[in-house]
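Missing here is one protein chain; the remaining ones are kept as they sit in the complex.
Up next is chain A:
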Amino acid sequence: MLNSRIPEGPLEEKWKKYKANAQLINPANRRNYKIIVVGTGLAGASSAASLAELGFNVEVFTFHDSARRAHSVAAQGGVNAAKDYKNDGDSVWRMFYDTLKGGDFRAREANVYRLAECSMSLIDQAVAQGVPFAREYSGYLSNRSFGGVQVSRTFYARGQTGQQLLLGAYQSLMRQNDGNNLKLHTRHEMLDVITINGEAKGVTVRNLDNGEIVSHSCDALILASGGYGKIYYLSTLAMNCNATAIWRAHRKGAFMAAPSWTQFHPTSLPQLGGYQSKLTLMSESLRNDGRIWVPLSPNDQRPPNEIPEEERDYYLERRYPSFGNLAPRDISSRAAKERIDAGCGVGPMGNAVYLDFKDAIKRDGEKIIEQRYGNLFGMYQKITGTDAYKEPMMIAPAAHFSMGGLWVDYRLMSNLSGLFVLGEANFSDHGANRLGANSLLQACVDGYFIAPSTIMDYLAEKSPVKSPKMDEWDSAVIKSKSEVIDRLQNLLTIKGNTTAEEFHKELGQILYKKCGLSRNKISMQSAKNDLLILQKRFYEELLIPGSTNEINFELEKAARVEDYLEMSILIVEDALQREESCGAHFREEHQTDEGEALRNDEEFKYVSVWEFKGNNSYELHKEHLDFKFAELKNRSYK
């Protein structure tokens, strides 16, 4: 049932071979094909611009008021590419292997290799667009290293790499937005995928400014709607990030892969109070000089500077002597949780750990530290009101990145014919844990380089646009529109006493506690119970003011929370089903005596792929992973 369509042949020939054999469409004929793109983040903007440049007829939707605000804008650290500018032994193979290993061998070799292979072209493309990457004094591009690897392959634009890459893609998008090849609709939210005979043929969207519900037809549909880590409510994602686009596609038959694989970032700012809406990320680079610790004994209420050296537990250095404070994200986050759960957490809610620069300042002087991290210390002060030169920072793990997403084959097409899924919205390259600076890359590579080839190849076999017979299309539209309208209307008429935000917070609490950084069967069974009750309450107690035909942010939120609630049940299902620990998925039942993750390749060397069966029930399909080229190893950072 699941055909990943990996081209035959040696790893390094696969993509070349695919491209060489891909069918083309005559330039004059391309405008007859309409492609709809949902999302204007790196994946959406880059694919839309590239396809319009090729001459396709592209229509783009985003719920944001401007394409430039997609959450790609918030990425700080950088973007990886195997340029080997440092002459430090990097290569496409090494990047492939690092990524595969970082993902704990739960991704498809062919996809991962292609990501590394296309990484160089992305840097070329971005530079040509004017992205101001950091430069050496000689004028050459500069690199730095990022967690989990031993080479320097990360390109960066100060602490705003995502913003600068996104502006490059956004500008390319706007350049095409002349209403001729490309038409952009801002403040439009996709609420349904229209399928005809098992093919994605259109979308139904809501105009968020006046509530109008309209359907649009297409020959191919791209979803590039980003990650859903906001399902945990408190996360590093933006307030409006959501799963609606992929969830609605899932309900229409698109399979969901590994939905429970969420990465928790170890260096976010902790929650300080119940009012809090978001967790701000502090750059991981701080771990290069900061030492992470908690008080040795639980419930130590003393201020950090009064706790003597011998009463501090530098737990990462203790547990992982060779990587120490630079252990990979999943491992660092989990180690923090372990200490917090043991009662050693710090801060007003006991939910944080210290990141201390005292020794670095003593060693290098305050001036050097200021040069390295001045802006981050400033940001920390702005948000918390605390001076990190004098007192350690407080950090905590936070939901950050969704490795899971809609299942796609090598062409980035889902099992629903004509539906392509790009960027963080798909499950493709990162396996069970994503390496830092690989996801900006993936979103860009998907959009600039892969989708244009594979979509043309797909469309070449089809005759354009009018393929759905008109009456078929008309009845599909009537059905889709009435479903969307009824759904919103039903939510509005509940008229209970609890806001969408309040439900979202409760949902987040359940997931953090029972299906977060580490999971076990008992807690997840109780999570499932809690979630079903919450879902039931949602339909009885939800309160949305206003109506559907006006700007109504509460209605937007409620519809997204409804989808999140449904998805959360599948997330727990997925985490329950996988009786092993791998990457970000840590099952407490499956660990070594030293508390490290225990992978089970015999039984779980596959991706769990779920089919929607209605009413909170799902059928499991498995995509078995073959490792023909890379050797499976245990991931050890001791």
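In this section, a residue touches a chain if its C-beta (ideal position, glycine included) is under 8 Å from a C-beta of that chain, and two chains touch if they have at least 3 such contacts; residues count from 1.
The rule is simple: contacts and distances are computed from a predicted model.
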- Quick one: the chain not pictured, UniProt calls it what, "Succinate dehydrogenase/fumarate reductase iron-sulfur subunit", "Pyruvate ferredoxin oxidoreductase", "ABC transporter ATP-binding protein" or "Calcineurin-like phosphoesterase domain-containing protein"? "Succinate dehydrogenase/fumarate reductase iron-sulfur subunit"
- Task: Would you mind spotting which of A:N57, A:N177 or A:T244 touches the chain that isn't drawn?
- Result: A:N177
- Task: Based on the whole complex, identify which of A:I494, A:L543 or A:L598 touches the chain you can't see.
- Result: A:L543
- Note on the structure: In the whole complex, of A:M1, A:A128 or A:M470, the residue touching the missing chain would be A:A128
- Item | Touch list for chain A against the chain that is not drawn | 46, 49-50, 53, 64-69, 71, 73-74, 83, 85, 121, 123-130, 132-141, 157-158, 160, 163-164, 167, 170-172, 174-175, 177-178, 186, 209, 238-240, 272-273, 275-278, 280-281, 382-385, 448-449, 452, 497, 499, 501-502, 543, 545-546, 550-551, 553-554
